[in-house]
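The block underneath contains the structure these notes are about, expressed in structure tokens.
Of the protein chains in this complex, all but one are displayed in their positions.
What follows is chain A.
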Amino acid sequence: MQTSKQNWAECRLPSPLDRPSLKAHRRPNILAERKAQHEYWRRPSFFLLPQSNPASAGCCFNSNSDPRTKEKGKRRERVREREKRGKKQPRRSPLSHRLRTQIRMTGSMDLPAKGGFSYDLCRRNDFLEKKGLKVPGFLKTGTTIVGLVFQDGVVLGADTRATEGPIVADKNCEKIHFMAPNIYCCGAGTAADTEAVTDMVSSQLQLHRYATGRESRVVTALTLLKSHLFKYQGHVSAALVLGGVDVTGPHLHTVYPHGSTDTLPFATMGSGSLAAMSVFESQYKEGLTREEGIQLVSDAIRAGIFNDLGSGSNVDVCVITKGKTEYLRNHELPNPRTYVSSKGYSFTKGQTEVLSTKITKITQLKQKVEVAEGGDAMEE
């Protein structure tokens, strides 16, 4: 619920002036800047045509037929005339005009050079924050997630509430993520981070399975997760409970946002972890059966649901054994809606006061792009 007057959507877009300037005499440490420029201009999009560059796929601007570009192309003629007259040219980088236009056009839709995160907006964001803009909040899961090892394998459990500050954003979200057919991962922390990290490692595990021809091991997933999280020094706020069964047996690990891991027989994470851990510490024993394990996990999640305000709604359980995985979505629903009005509501016209009416006709847009016959050119 953004109450700040400066709406995130109204912010100024990055301008070409944010990039390093081309005028040498204004820059003291030219070597460092040259190097940065060189790397900036060596991006893959630099070498691609506008139409085949995915960043500008939706762009209908063609610099070759654009009249403004042609007008600016006349600068080349002016340069040649200057040379004829014998005047010195101002220093410019060895880029063709077309490519420089392309850089300007695709500058705001940049793809990172080698994948990963794009830091293009960091400088602008810092500037705006100093000016007083309130940063929009992240969707956190404010969770209770648990895992325990029983005699045949691993049981994972999670609640289903996603919060955005004091408001429940999703009453029934899925916090147990798929990593491999024999490995599942519960995620707490920022929802986007947990989903992105688990999706990424899941894809990497699939590729690894294709390469090796074997079932994935839990330690593989663990190492991929911890090295990724450590690389980002805790800024990727994902606290995970990773569990699975592979050829070496059942495994349960916790992964913290900074990249440290623990290997445990039972584990809890999230804002409701203390409530759930109290249940585990009092009732866990080695060699639990499947029913006992599921019951204990449900009890722990329910403790988190009722005693922690960040967790709530329903209980999800995932049971992983050798050769078989059961994902029991909404295993328990201990929080039905308490009261439903039998009368219902009517929202008739006039119930909400209309202060003024203004009708604007939308004119039909003329077709600016010609659609080629026979389907998409890319598919052929």
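One rule holds for everything that comes next: contacts are C-beta pairs under 8 Å (C-beta built on N, C-alpha and C of every residue); 3 or more make two chains touch, one makes a residue touch a chain; residues count from 1.
Here is the rule we go by: contacts and distances are computed from a predicted model.
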Exercise. What name does the UniProt record list for the absent chain among "Serine/threonine-protein phosphatase 2A 55 kDa regulatory subunit B", "thioredoxin-disulfide reductase (NADPH)", "GRR1-like protein 1" or "Proteasome subunit beta type-1"?
Worked result: "Proteasome subunit beta type-1"
Problem set entry | Residue in contact with the excluded chain [from A:G153, A:G293 or A:G310] | A:G310
For this session: Sort through A:G86, A:P166, A:G213 or A:G287 and give me the one touching the missing partner chain.
Result: A:P166
Problem set entry | Touching residue (missing chain; options A:K88, A:R337 or A:K358) | A:R337
For this session: Write the list of chain A residues that the hidden chain touches.
Result: 1, 142, 161, 163, 166-168, 171, 271, 305-313, 334-335, 337-343, 345, 347, 351-353
